[in-house]
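Data first, discussion second: the structure below is written as C-alpha cells.
What you see is the complex with one protein chain gone and the rest in place.
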Amino acid sequence: MPTENQTKEKTVLEARGITKRFPGCCANEQINFAIKQGEVHAILGENGAGKTTLMNILFGLYQPDEGELFFNGEKVDFKSPLDAIEKGIGMVHQKRKLVQAHSVIENIMLGHPDSGKILNFKRVKKEVSELCEQYGFKLDLDAKVWQLSEGQKQSVEIIKALYRGAKVLILDEPTSALSPPETRNLLDSIMSMVESGLAVVPFITHKLPIVLEISHHVTVLRNGRVTAKFATAGATEKSLAKSMVGREVIIKLDKVEVERGKPVLEVNNLSAYNEKDHLALSGVSFTIHEGEIFGIAGVSGNGQEELADVLAGLRKAASGTILLDGNDITHDSTLERWRKGVGYVPAERNEVGTICDYSLIENVAMNYYFEEEYVPRGIINYKSLRQLTESLIAEYNVATPGPDVKAKALSGGNLQKLILARVLSKKPRLIIVNLPTQGLDVGAIEFVQNKLLQAKKDKAAILLISGEIEEALSLSDWVAPIYEGKFMDIIPWTDAERDNVGAMMAGMKPKVESL
Amino acid sequence: MWELFVRSLDASIVLAIAALGELIGQRSGVLNVGIEGVMLFGATFGFIVAQTTGDYTTGFIAAIAIGAIIGLMHGVFSITLGVDQVVSGMGIWILGFGLTTYIGNPYTGPLGMARIDRIGGLSPFFYLALALIFLTWFVLNKTSLGLKIRSVGENPEVAEVSGVSVNRIRYLCVIVSGMLMGLAGGVYGLSYNPVWNYNFLMGWGFIALALVFFSMWNPFIMFGGAVLFGALWQLALSPEFILPGVMSRYLWRMVPFVITIVVLVLMSTRWFRTHWGAAKPEALGVPYKKEG
Partner (left out) sequence: MKIGEHELKLVKRVDLPWWNAMIISIISVIVALILFSLVFVHSGVNPLTGFKEIFQFAFLNRNGLPLTINRSIFIFLCTCAFIIPYRAGLWNIGMAGQLYAGALGAFGVMYLFGAKGDPNLYIAPGIGIPLMMIGAMFAGGAIGGIAGFLRGRFNVNEIVTTMMLNSIGFWFISYMVKEGGPFMNPVGRSESFDLPLSVRAPLVFGAPFTMIVALLLAILLYWVFAKTRIGYKIKSYGLNPLAAKYSGINPQVIPVLVFVLGGMIAGLAAYHYFGAMPGVFKIARNYAEFGDLSFYGIICGLIAQGNPLAAIPVSLLFGGLTNGGRFAQGKLQMGFGVDYALLGVMMITMVVLQFFYRYKIVWIKPEKEISDVGIIR
C-alpha cells in the first residue's frame, strides 16, 4: 500500500456530471470524480458498466451530452484525441494501438509534433532511452513491433504517451495480457511514474488484488453510474466486488468429477509455422481422454492459436501426428475433421466463427451444410434447419428477435452462445475452445462455462485455451502452461497452483516438485 | 540497338510513373484498380489540349489536372462514401474507357506536333521519373509526412489516436496518385505513342497495377520492374531484334502479358509470400470509418 502523504497534491483531471446517452447500452450518467497529481486512481466496473464510454470521453473520442471536464482547473472540451493528447492525457488501450510493421521508434514518433519534418531519429532515440531508463522499461527501439511480446508492446504505448508529455496516463485493463512477472514490472514502473508526479488511472474489470495493491483511490461504476468511491486503504477484495456487482459474488466454480474414459485425442510432437514463417508451435505432445478438460494457459501469441488451427485442420502441421480415437487425422481436411467429430469454437467470433451478413439459420448451417439429413442430395432443407435453429436458440437462451435476424445484430455474448450451440449440438468427440469467455459479461461467462462442463459430463474431450489462469485452473483436469510454442509442463489440477502456473506462462522452468 | 534501348526506356517511364502513383495511394491504404481509366483520361485530355493549343506544357498540365480530379473522385467514393475500393476503381476504369472513347474519337489519328526533344539521348521524362521515384522514397521513409502515410496505410485507427487525420492524409495521397497516373497517361499519349485511338493504352494501367504488387511497395524495386517490363514490351513489338522469324508477330504480342502472370505467380511462392506479407500495407483496401 502506497503512503498517504503523496495524495495531498492538487487535482489534475476532474469530471463533473458527465452524461452520455446511447440508444441502448453503455451510457454514462452523472459521473463525477477528481484525479490528483501523483496518485493511482483506479476506475472499477464490470463489462457494460460504462467504462469504455467514459474512457472515450476522457480521450476525446466521444463528446459528453452533459457535464464538464476540467484539466488543471481549466475547463476543457476535447473534440478529438489530438486535443486530449495536447492537454496531456495519455491513453493506453487494451487493444494495442501500434503499427505492427513499424519499428518501436517509428511508432513513438508517429504524430509527435517534435519529430521533425524530416525525422530526427537520433535525437528522439536519445530522449526516449532516457525516459525508458527513468521508469524502468527495457526496449529495443529498432525492433519491429510485431516481434515484441504483449508486455513489451504495452510498454511501447506507455512510453509513447509519456514522450508525448502525458500528465495523466489512462491504462485500459493494463494487466490483462501480461504474465505475472511482466505485471510485476509494470506495477513497479507505475510506482516510479507516480513518484515523479504523474497521475495514473487504470480501468479494471476484475483484477481486484491489483487494484488493492497499487491504487490510492478507487471509483466504482455500475450501470453507467458511480456507485462508490473510496480510498483504497481499508478496502478489501470483497467490499470492492460487492460495490461493483451490487451483491455478494461467489467466484468459485464446482469441479465436475467425470470418470476418465478412452483417449480421444493423442497429439505427438506437433509443430507448426505461423504467417510470418516462424516456428510458432514446436513439438508438443499430449493426450485428452473422454470426460476430460485439458487447459492450456498462456499469454496470447505463444502458439496456442496455431495449435487450435492445426487441430482443426486450418493450418498445416510442420511435423508430428494427431490421432482422433486412434485414427490418424494429421492430413485430413477441415471438413473431414468436422465429420469425424472435431468441434472448434474459435476466439474470433465475428471474423471466423460467424458470417455477419448471414441469418442465424444460415450461420447454424455452417456446421450442417455437409450433413445429408439437412442437405439431402445437395439441396438445402431450410425447413428443418429453421427448426434446428429455433431449438438451439431456445436451449441456449440466445437473445434474438428470431432466427431470420442477421448475425451482425447479435451481441458478443449471444453470438458466442450461438456458436457454442451450433458446435456442441453436433456432439463432437473433441471440442477445441479458444478464449471462450473473453469479453463476455458475468452471466454469459457462467453460462458458457456450464455448457462446457455439461459437454464434459457427456464424455467429450475438451481442449480449453485460456488467457485467464483462474479459468484454466477452475475448469481443467490438466493444465499445460504454454510459452513460445512449448508446454512448460503438464500438471494435474490438484497440483496446479496459481503462482506456479503464472510463472511458467512467462517462461520460467517448472519447480522440481511438480515434475 | 541503342534505338531499341531508348524506346524500351520510354515505355518503362510510362509504367514507372503510373505505378508510382498507385504505390503512393496504396501506401496510404487506398487501392485504385482503375489506373487504366485515370491514364486514359490523362492521355486523352493531354492529347486533345496539346493538339488544340499546340503546346506540350499545357497538354501535360491538362493531363495532370484531370488525373487529380479523377483521383479526388476515387477519394470521395472510397474514403468519404465508403464504397468498396475495388468497385470504385472498376467504375473509374470503365468510366475512363467509355467516356474517352466518345470524347477522343474526333481526334483519332496522330498528334502532328514535333517530337519532344531528348536530353542526353534520353527522354526528359526519364530524369523526371527518376527524380519522382527518389523523392517518393525519401518522403515515405525519411519524413514525418511519410511516417503518417505509412501508418495510415498500415493501421488507420492507430494513426487517428496518435493525432493524425486519416482522411486528410488519404485524400492527399489519392490526389497525388491521380496526378501521377494522369501524367503517365500524358507521357504515353504525347510522347510514347502520340497517335490517338480508342482504348489505346491496351491494358498498361493493369500492368502498372501488377508492377506495384510485384514491387513489394518499394519504389526502387518497382522501377527495376518497370525497366525490365519496358524492354520486354519493346522486344515483343519488334521480335526481329533477337529471334527473327521464330513466331508470328501476334504471338509475340502475347508474351509480355504471359510473363506478367508468371511473375505474379512466382511472387506468390512461399519465399516471396513471407516477405511480401510483411511489406503489404495492412489496411490496403479496407475503408476506414472514424469511431464515435
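Chains here go by letter, A and B, matching the order in which they are written, and residues are numbered from 1 within each.
As a working rule, a residue touches a chain if its C-beta (ideal position, glycine included) is under 8 Å from a C-beta of that chain, and two chains touch if they have at least 3 such contacts.
From a predicted model like this one, the values you see are computed outputs, not experimental measurements.
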Touching the absent chain when the full complex is considered, from A:Thr11, A:Ser239 or A:Thr334: A:Thr334
Residue of A:Phe78, A:Tyr163 or A:Tyr344 in touch with the missing chain, whole complex considered: A:Tyr344
Hidden partner interface residues of chain A, rising order: 21, 23, 312, 314, 333-335, 337-338, 344, 346, 348, 351-358, 362, 365-367, 369-370, 375, 378-380, 382, 406, 408-409
Where the unshown chain meets chain B, residue by residue: 33, 77, 81-84, 86-88, 90-92, 94-99, 101-103, 105-106, 198-199, 202-203, 206-207, 209-210, 213, 248, 250-251, 253-254, 257-258, 260-261, 264-265, 267-269, 273
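Heads up, the rule we're going with is that only the chains that are shown with their structure count from here on.
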Whole-Å gap between the CA centroids of chain A and chain B: 43
Chain B-touching residues of chain A, taken from the complex the two chains share: 56, 59, 61-62, 80-82, 85-86, 91, 93, 97-102, 106-107, 109-112, 115-119, 160, 275-277
Of chain B, residues touching chain A in the complex: 142-145, 147-148, 150-151, 154-155, 157-164, 270, 274, 277-279, 282, 291-292
